[in-house]
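Provided herewith is a single structure, encoded as structure tokens, for subsequent inquiry.
Every protein chain but one is kept in place in this view of the complex.
Chain naming follows the written order as A and B, and within any one chain the residues start at number 1.
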Amino acid sequence: MVSQSSSRRIAAVSTTLQVFAVAVVLLIPVIWMALSSLKRPGEVTRYPPTVIFDPTLANYAKLFAEVPFFEYGLNSLIVSVVSTLLGLALALPCAFAISWHSVSWPATIALITRMAPGTLFVLPWFVLFSNLGMTGGYWVLILTHTVITMPLALWVLLPYFDALPRSIFESAFVDGCRGVKCLVHIAIPLVLPGLMVAIILSFIASWNYFLFALVLGGIDTKTLIVASFNFVGEGATDWGRLMAAAVLICLPPLVLIFIMQRGLISGLSGGSVKG
Amino acid sequence: MANVAINSVVKRYGSHVILPNLSLDIEDGEFCVLVGPSGCGKSTLLRMIAGLESISDGTVSIDGHVVNDRLPSDRDIAMVFQDYALYPHMNVKNNLSFAMRMRGDPAAEIEKRVSYAAKVLQIEPLLERKPKALSGGQRQRVAMGRAIVREPKVFLFDEPLSNLDAKLRVEMRAEIKRLHQRLSATMIYVTHDQVEAMTLADKIVVLRAGHIEQLGTPAELYRYPATTFVASFIGSPAMNLIPARLAQAIVGLKAILPDGSQSALPVLARPGVKAEQAKAGTDVLVGLRPEDLELVAADAPDIWMTGWVDVVEPLGAEALVLVKTGPEQAQATIPLTVRSPNDCGFRPGERVGLRIDASKCALFDAGDGQAIGYA
Partner (left out) sequence: MSAAVERAPVSAAVAGTGSKPTQKPPQLMWMAAPSLIFVALMVAVPLGYAIWFSLSDFRMGNAVTKFIGLSNYTRMVADPLFWNGLKITVLLYVLAIVLQLVLGLYLGLLMNRVTVLKQLVRTILISPFLMPPVVIGMMWIVILDPSLGAANYLLELMHLPPSDWLASTQLVLPVVALIDTWQWTPFVALLVLGGLQTLPTNVYEAAQIDGVSRGKIFLHITLPLLGPTLVTAAILRSVDLLRFFDLIYITTQGGPGNASRTLNIYSYQRGIEFLDMGYASAMMLTLTTIILGFVFVLTNLKKAVSW
């Protein structure tokens, strides 16, 4: 018969080992990507693959020298930041209003928008924006990415608004603070945690989004994601450069996750199911 | 400062009627308490005065002006909410000054009024704190301070004390009364607690299912309840309602009591009561406050009725004795509460006699609960 405390210790050790194994499975590919980006051209395609090698930043240097990587990054940044801000500017007052009035249909519409495959919209957009002569510009990417960020932000923010006591807003109305003023002075400070989640998730969603930029982007507005997709085709053997690009594209989302994780999971799921 | 006139006001949610038709005048400087059980429409009425609920029909006037279509902020009212509704992200000072800042009042005036309110409510040391760092009683004070700063025509209170513990509630009750005496402003106060209503009000409005059951001073309501509902709602413990039958009509009413004895009651019919409502044979309820009953030995002279002691509840200064009455002990099912000096010495199950102060009794129609008359 094993004593209770020693069986508990065995359970704890087994838990730790299992978690360690899962972490290894999750991390190894990412670590491999990072390692590959630091290998010399001959090293990266060596078989059998090497783990110990002389690291170099040559691939990163090459990336910036051979392709306008910085410009692509700037494109991605412009599209992500503006579509995040635009999405919030639309979603904040909407979340405030529909939470106050307990109206659910706008949120349902936003939800359906989020569930539909992007291809459904990208075909008509391609036609419409071509006719308007907007393809290849920033605005077409910003507007289409806002179709992703706005519903996401709305669904992240709604529970935060719903959790606020009505009397706070009633008190503000009695105090002569309503509409946009109330949003700025009362609502936004109180949903700040939700706002941060909405900003981070919107930015990451927009930064990562592939399809719209692939179809609607132009040569001058090519985002990092689309540019690196092109590398896959053209540089089938230049793995070092490919992995260097992959590492750099990953950085903004990963940095944001490291900065803040609170609420990200509920934010991601909050927007998808009506409870 | 202003009077408030509520004229034939109706509140509906779809087909659900909360207030069928309600009129009420509140005088300038009056402390009016709306009291009633939950769901009676008292909070809805207050929120309609505040402009936080739409008015389905009728008018609400403040200081002679119909305010139906005015925004809450344009009605010159201040409201203290049940959960205080302090702005959690602002310190006490900013909570107090928020309405004035929104209005764009000059800084000097804001400063003056905030420091006055802080002094009145003794919250000066708390001005830099956030609501989170305040105790329940302090939050309550800040909420009241926020109302004072606005110098409104009318103060509205929505169950402001119900989130406090019993001791603080008594303290803050006195604070609110002091505030009314100091500002002599019109105040409308909603509560479900009849003790608060009795202690605070100049005028109590008892609401039931959306209509006014009775309206009057605390003393009037206590002494002359218009219905059995008011009789049992106001006063603690509630008024005893003893079922009886009239043996003789109007002049020198005589009632047949549950134990079979007959009793003459010096009741005068209420104005407006029709003769057939108080003729012999009518089933009635005799209303007697616990303090108007006296317990004596079963064989004492001049007893009004007999019963059996059920439970004795000593309260320290006095005791509440629950007595059951009926034709005989086995059928003694009608409960009575008697307020008695502590040393009464009665044992449960003991047969006792009851004397009454007949000059304080009330008589109700057992059918519709309306008062027939009072002694």
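Criterion: contacts are C-beta pairs under 8 Å (C-beta built on N, C-alpha and C of every residue); 3 or more make two chains touch, one makes a residue touch a chain.
Just so it is clear, the structure is predicted and the values come from calculations on it, not from any experiment.
Shown as candidates are A:N59, A:T84 or A:T144; the residue that touches the absent chain is A:T144.
Residue B:L52 is the one among B:V9, B:L24 or B:L52 that touches the chain not shown. Only one residue from B:L22, B:V35, B:V60 or B:L86 touches the chain missing from this view: B:L86.
Not every partner is drawn; the one left out touches chain B at residues 13, 51-54, 71-72, 83-89, 131-132, 139. The chain not displayed touches chain A at residues 11-12, 15-16, 18-19, 22-23, 25-27, 29-30, 32-33, 36, 45-49, 89-91, 93-94, 96-104, 106-107, 109-110, 112-128, 130, 143-144, 146-147, 150, 154-155, 158-160, 162-166, 168, 173, 178-180, 183, 190, 194, 204, 207-208, 210-211, 215, 225, 228-229, 231-232, 239, 242-243, 245-246, 249-250, 253-254, 257-258, 261, 263-275.
The rule is simple: only the chains that are shown with their structure count from here on.
In this assembly, the C-alpha centroid of chain A lies 57 Å from the C-alpha centroid of chain B. Partner chain A is touched in their complex by these residues of chain B: 50-52, 71-74, 77-79, 81-89, 98-99, 102-103, 146, 150. For chain A in complex with chain B, the touching residues are 165, 167-168, 170-178, 181, 185-186, 189-190.
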